[in-house]
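The complex appears here minus one protein chain, its other protein chains still in place.
Chains here go by letter, A and B, matching the order in which they are written, and residues are numbered from 1 within each.
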Amino acid sequence: MSTDSKHSASVPNPSPLLDVRDLEVAFATEAGTVRAVDGVSFELAAGEVLAVVGESGSGKSVTAMTLMGLTRSPNAHFAGSAWFRGTDLVSASGEELRTIRGAEIAMVFQDPLTSLNPVMRIGAQVIEQIRAHADLPGASARERAIELLERVGIPSPRERIDAYPFELSGGMRQRVMIALALSCDPSILIADEPTTALDVTIQAQILERIRELREQTGAAVILVTHDLGVVAEIADRVAVMYAGRIVEQGTLDEIFHDPQHPYTWGLLGSITRVDRDRPERLPAIAGLPPSLADRPEGCHFRPRCPHAFDACTKVPSLERRGGASAGHVDRCWLDAARKRAVRSVGGQIGLAPSP
Amino acid sequence: MRTALGRLRRHRAALLFGALFLVLVGVAVAAPLWKDVAGRGPLANNLEGQVVLGGKEVNVVSLEGVPIDPTWGKQYFLGADTNGRDSMVRLLYGARNSLLIGVAAALFTTLLGTLVGLLAGFFRGAVDGVLRSILDVIWAFPVILLGVALGTALALGGLNLGIVTIDGESKLIPIVVIAVVYVPYLARPVRGQVLSLREQEFVEAARAQGAGPFRTMFSEILPNLTSTIVVFFPILVANAILLEAALSFLGAGVRPPEPSWGNMISVGVDRIVTAPHLAIAPGIMLMLTVLSLNAFGDGVREAFDPRAKLRMDA
Partner (left out) sequence: MGRFTVRRLLQMVLVMFAVSVLTFLIFNVIPGGDPAVRMAGKTSNDSTIAAIREEWGFDEPVPVQYVVTMRKVFTGDLVSYTTQLPVLDEIVMGIPRTLSLAIGAAILWMVVAVAFGLYGAMRAGAFGDRLITVLALVGISMPVFWVGALMNYYLGFKAGLFPNGGYVELTESPLDWAYHLVMPWTALALLFIGIYSRILRSNLLDTMNEDYVRTARAKGLSERRILIRHVLRTSMIPFVTLWGLDFGLVVGGGAILTETVFDLQGVGQYAADSIELLDVPPVLAVVMLAAFLIVALNAVVDILYAVLDPRIRITG
């Protein structure tokens, strides 16, 4: 598996591999227009791991799936662009997308049990993808499939290749999904909650696998998750999403040690840590995320934010305010000094309880 | 339940068809009124009679045995049949019979099927084993064959179960036959639902409170079955009406001279060359009735359980 021509993770590349600008995705439903993604912009450099963090309904999965064109439907409306190697993924034709999907950008989904065709052998499902993008004869494709299964750590691949998905354990199935994703040597791997459906011990293994593979192939990874523990394990950069917008973006260090947005504080504060005293009550962010059909004016987090003030009725732009580096941006009107002051709750970073 | 009803109310096509069905029922109920208008009953033969048409006296049934065509007048509105009877009157009385039998059979099936499903699903074990075997055997017979077998056999000797004796000519026979034939179609899904419901907490809670099995079944589980039953019912009625028509067509249902859409079509088919109106009218009424029930049933299903995959004839 050659890693030099396609991806050069060692040499900094000035033009990003993926350039998402002002992406908007809205769905027309019975309950009104649901604006799932509301002006999301980010860049992805070759070989880096970007974690997109947020709770259910934040728009992170929709963003990821839109990059692959999987959200296209008669009642979906798109705006903005996502540039990948000279093609705008948002407006590309079906056929253009088809050649990119699976070959240059690949995806691993959340639930491997339902994401694999239950009546088709796993080998056949891998071979099918290989042959969709390369003109390989059956025997070679099969060899390649066995190779892939071995790479993702499936024991006895030569026998297992003819198994049905229901004959494998959850962790094994997820490995098959990863094998599928890697089969055509993609430059970007999108993983949508890859470990959420698995139990904790398997989670670690899968993450390890993803990390190894990234090192071997130099592919960039977009990791969509709500689990900050997973983020800490593997991410280079982090984008925090809330109610359809990115509210903070920066390197892993910056987000974890110098977070600039109250929502991020809330997320960090709600992690229970083994190395600290157990808090009396598990801290949680008060209130609920807004309905995506009917959102608050201005900053979306305003109704739940204990630090909201009059400026917050105007939408904060995503820019650098208190962050150390140029890449550390956020959407909070509070000035840097005030942020540093209020984000310390009980000696740790967290969100103050509502006044 | 309320939200489902609300959804149904918004489904205008379904409501329209439901109304159509009620209109048809109303028309059938009003049959005696028409009898007065037409001046004769459904069983009144009139082979020798004559009627005034366009000023002339015409034989109701011609010398070759061909009955008159629809007159669109008060008498013989839809023409006559080969016995000189008024087709319109027979059509309306046939509607009464067909609808009565269809609805009654569906009600019976619902009662019996729900009971069997409840008992089998709740008690499981031996009770379930026995009931399921009986259901499987009934299920193994194609609907028409079983109906035909029962209908024929019972038409001859009536039903004699010791406590209950029904005469072979009674309308209860087709009702019972159709009801029994369709029991598995309802009992199986009900049983399935009961099996899963009984594992739920509110059932355990009721038993912890000391509720006996029958009380649990009827006050806790049964109310949760309503949406399944409600969804099934219109389609059940539609199929019961169709089965009655098929059985009567073959002679194993409502037997002449009593009218039913099925046996009227049978006579009509025999005479279709000379008097097509005899077959067309009952067929159209039958089709409209079943269509309105099916369409209404579709709407009910979408409103109550959009994810259900209903299948009556499997």
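We adopt the following convention: a contact is a pair of C-beta atoms (placed from the backbone, for glycine too) under 8 Å apart; a residue touches a chain by one contact, two chains touch by 3 or more.
Note that the structure is a prediction, hence the values are computed from the model and not measured.
Contact with the undisplayed chain is limited, among A:A106, A:A243 or A:L267, to A:A106.
The missing chain, though absent from the display, is touched by one residue of A:S41, A:T63, A:Q129 or A:T225; that residue is A:Q129. Where chain A meets the chain that is not shown, the touching residues are 68, 70, 94, 98-103, 106-107, 109, 111, 114-120, 128-129, 132-133, 164, 166, 177, 180, 184. Take chain B: the residues that touch the chain left off the picture are 133, 136-138, 140-146, 148-161, 165, 168, 238, 242, 245-246, 249-252, 262, 265-266, 268-269, 272-273, 276, 279-280, 283, 286-287, 290-291, 294-295, 298, 309, 311, 313-314.
Keep this in mind: only the chains that are shown with their structure count from here on.
Rounded to a whole number, the gap between the C-alpha centres of chain A and chain B is 57 angstrom.
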